[in-house]
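This is the structure I want to talk about, given as structure tokens.
All protein chains of the complex are present and in place, except for one that has been dropped.
First chain written, first letter: the chains are A and B, and each begins at residue 1.
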Amino acid sequence: MRRNYVRALGAVGLAATMVVAAGCQDAGGGSNEAGGDGKCGGKVAIFGAFTGPNAGLVLPSLNGAKLAFKQFTEKNPDCKVELKEFDTTGDPTQATPVANQVAQDQSFVAVIGGHFSGETKATMPIYEAAGLVMVSPSATATELTATGNKAFHRVVGNDGTQGAAAVAYLKNSLKPSKVFVIDDGTPYGQGIIDEVKKGLGTVVVDSDKVQTDQTNFDATISKIKSSGADAIAYGGYTNEAAPLLKQARAAGITAKFLGFDGLYDPGFPAGAGAAAEGAIVTCPCLPAAEAGGTFSADYQKEYGQAPGSYGAEGFDGANVLLDGFKAGKSSRKDLMEWVDSYDKQGVSKYVKFDASGDVEKSKVVIWAYEIKGGQITPKEEIKLS
Amino acid sequence: MNFDELFGHLGQHTVDGLAKGSIYALVALGYTLVYGVLKLINFAHSEVFMVGTFTVVGVWSLLGATDSPPLGTLLLLLAAGLLAAALASGLTAVAVERIAYRRLRRMNAPPLIFLITAIGLSLVMSEAFGLWQGRLVVGIPTVLERDVVFSIGGTDVTNTQIITVVAALVMMAGLDVFINRTRYGRGVRAVAQNPDTAALMGVNKDRVIALIFLLGGLLAGAAALLYALRYGNTRFNVGFLLGLKAFTAAVLGGIGNLRGALLGGLLLGVVEVYAATLTQSNWEDVAAFVVLVVVLLFRPTGLLGESLGRARA
Partner (left out) sequence: MTTTTSRKRLLNGLSDATGGIGDRFRALPKWQRGLAFLAFVAFLYYLPLLGIPGLTWLRTDSIEGGNNWAGVLFVCAVYVLIAIGLNVVIGLAGLLDLGYVGFFAVGAYSVALFGSTQSPVVKALQERFDLPQGWAVAWAICIPIAIAIAMISGVLLGWPTLRLRGDYLAIVTLGFGEIIRIVVRNVSWSGGPHGVAAIPGPEGAPSADNQVFGLIDAKPWYWLALTVVLLLVLAVRRLENSRVGRAWLAVREDEDAAAVMGVYPFKYKLWAFAIGAALGGISGALFASRQGFIEPNQFNAQLSILFVAMVVVGGAGNMAGVALGAFLLAYLPERFRDFAEWRFLVFGLALVLVMLLRPQGLIPSRRRARELKDRAEEVPASV
């Protein structure tokens, strides 16, 4: 009997503790200090795949943004800016709660990201509802700016413009008679190849779709051979493009290889070795020498390697917001307006957004790069006619 | 449906498929050996293969391998790569058994527990390599330039394809002889048939089990070298998909059956290439699994049935 009483007391005690606990709330994380109190500076969230299998594509952008924040702090010690990293591994499942967190924490005034189109699509309604401006360095899906979302901006050309540039380059410079197109079935790769197909019309003789983590490309290579194509356009990333190109060259395919910014990545020539020689990679990013400024050298000094894919875009995206802080904007609303009317030369391109959040078409600069001696070297600017 | 392409170059696609399937078959043998004796899926075997590919990368870069070296260097590279990869994979496999399985075997744990332990271990291994080697593809020098050895009616057969298929057949035959004709093989078969009786007859079960893990690992190492020769790339997660396919191949042929693993691997390779040719490459996995389901519906224990214990019969 005694023990029963003890237990009953215990249960009552537990209930009491909970009632008391409910009373004395400690807000836990998520501070609620409101931004926009007139002081210079603010807190920016950056989210993307900083770990996981696709981190290699995103880390240069993160590093670029970090570099921008570091340089800003050095130059403006009075203006307190902070960059908080939120890792999503590129998975929309993880990106959604991150968006909730950033949206609810009023101390955040802007967002850099998302880096992949999927996580961006999943989270942009949340950021829009919270009035947070998003500046994406690398989400290129065309449809992102087609839904009328007001929060989303990107400092990168979309798949449509890149596809058009590739078409122009193929038509004007390479002048192939038959083109074989391949995509990797990701929103990025498929989106860009759809644009190329549309632009080239009947010059595209055949196509194939590979898949992520595929390693054997015999069937694709046979198709390329039978098609007799003299140029290949590949929409996708390094992990599949490098083995594909290597195997295709080994199989005696000599067709010109054209890739997009997903391959603007030192890992591509490194992975494909000698096979990458002469491959063309288009990228909506200015070569370091053209960009002016010291971004490339600074990045090299800071991280011990050349800025890879989207490194310059990450830097530009951060600078769009940092310029806003410098101009005294420090609330979500002010920054949204600031970004909407931003108009300035960046490292990767001239940054000015149109009404949908894309970089104004006339300002997008797309360059063709050639792989020479294992290095991605600038070849020529592609004129969009 | 691109029937013209498939039937126009049927021979070529078959050869491509057989070469692709040979690598599946070699890895499948590892699954089948372990399953035949222990009746469990060694999920970590895929990472045993992955370790082999990275060993090839390491050894070749130590020896300063370049694209298309002279014949002498080439032979040295191949020998060193084979030796190192087989050793590394074999030891990894034995270590997997020692760390993850022995304790559970002592407890006579149900197969599900083994499966989860193996999954955990394969996650550890692939993540370790991901952290160490990066997440991007790692290029491997093309030491053996692809070369068309002979050509019949428009079907080109290349040197790497011949090497891959012949190596797979030779190793398969060697393993068959080892299991069916030697003293150790008899021990393996005894344990596969009835572990308790085998133990009573004086077979050291632990040693036999270590032996089959070692054998499976050696074969995976050899497969890793062939993979490096033919594909010229590896990555931290290269094992997952390949392991999945190899396991599918083992089940297709009849898991626990050595010849079944070979048949299943080759069949799977050919099916995949055909499917990728007929439609697009991203349908090949669907085709592989559909074939698996259809085969299992009509032959519930795979094409050749499961029979390591009765390998001779």
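Rule of thumb we're sticking to: contacts are C-beta pairs under 8 Å (C-beta built on N, C-alpha and C of every residue); 3 or more make two chains touch, one makes a residue touch a chain.
What you see is a predicted model; the values in this text were computed from it and never measured.
Within the set A:57, A:126 or A:139, the residue that contacts the chain not displayed is A:126.
Of the listed positions A:85, A:290 or A:380, the one in contact with the omitted chain in the full complex is A:85. Listed residues B:67, B:127 or B:147: the one in touch with the omitted chain is B:127.
Where chain A meets the omitted chain, the residues involved are 4, 7-8, 11, 14-15, 17-18, 21-22, 24-30, 50-51, 55, 84-87, 91-94, 96-98, 100-101, 103-104, 117-118, 121-122, 125-126, 128-130, 141, 143, 147, 185-187, 190-191, 209, 211-212.
Looking at chain B, the residues touching the absent chain are 35, 39, 41, 99-100, 103-113, 115-117, 119-124, 127-128, 131, 195-196, 199-200, 205-206, 240, 244, 247-248, 251, 255, 280, 282-283, 285-286, 288-290, 292-293, 296-297, 300-301.
The criterion applied here is as follows: only the chains that are shown with their structure count from here on.
Centre to centre, using the average C-alpha position, chain A and chain B are separated by 37 Å.
Touching chain A in their complex are the following residues of chain B: 2, 5, 8-9, 12-13, 16-17, 19-20, 67, 130, 134-139, 141-142, 145-146, 231-233, 235-238, 240-242, 272-273, 276-277, 280-282, 284-285.
Residues 52-56, 185, 207-211, 213-220, 222-223, 226, 238-239, 242-243, 246-247, 250-252, 265, 267, 270-274 of chain A touch chain B in their complex.
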